[in-house]
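With one protein chain held back, the other chains of the complex are shown just where they sit.
Now for chain A:
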């Protein structure tokens, strides 16, 4: 018996994907915004997303994101620039700790001489415990050793028994 409903549902879902793709445009707003991962990073990498106001002119300097280990951004440790016209960037290789980020846009085309600044975003990094990492590493090594020994033994046995 033919059951067209699941196929129909699948096609509707697949055909709706182009519409979803078109709707994935960045929301425009009037403030420079910055958002972080929202959860503790356990691998030392995370993505920051910037929202640039629609009023920003072509003469604006490249967007910069400052990083500090102080909540008031009193000592900036590093600055990062997103690639090309992209409004997000991925950072990696961070050790355990709390890091603070703020986006900055100079010559944004507004009347004030002040640069546009975003809110300060806090990102916490807390790596997995070494005990957990060693445990999985050793379990993986054991299982892999079993597999390799099995392949070698079975292959050797079969080579001596061509009749299978």
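Basically, contacts are C-beta pairs under 8 Å (C-beta built on N, C-alpha and C of every residue); 3 or more make two chains touch, one makes a residue touch a chain; residues count from 1.
To be clear about the criterion, contacts and distances are computed from a predicted model.
The listed options are "Autoinducer 2 import system permease protein LsrD", "cytochrome-c oxidase", "Na+/proline symporter" or "FAD-binding oxidoreductase", and the UniProt record of the chain not shown names that protein "Na+/proline symporter".
Against the chain not displayed here, chain A makes contact via residues 14-15, 17-18, 20-21, 24, 42-45, 47, 62, 78, 80-95, 127-130, 132-134, 136-137, 139-141, 143-144, 146-148, 150-151, 154-155, 157-158, 164.
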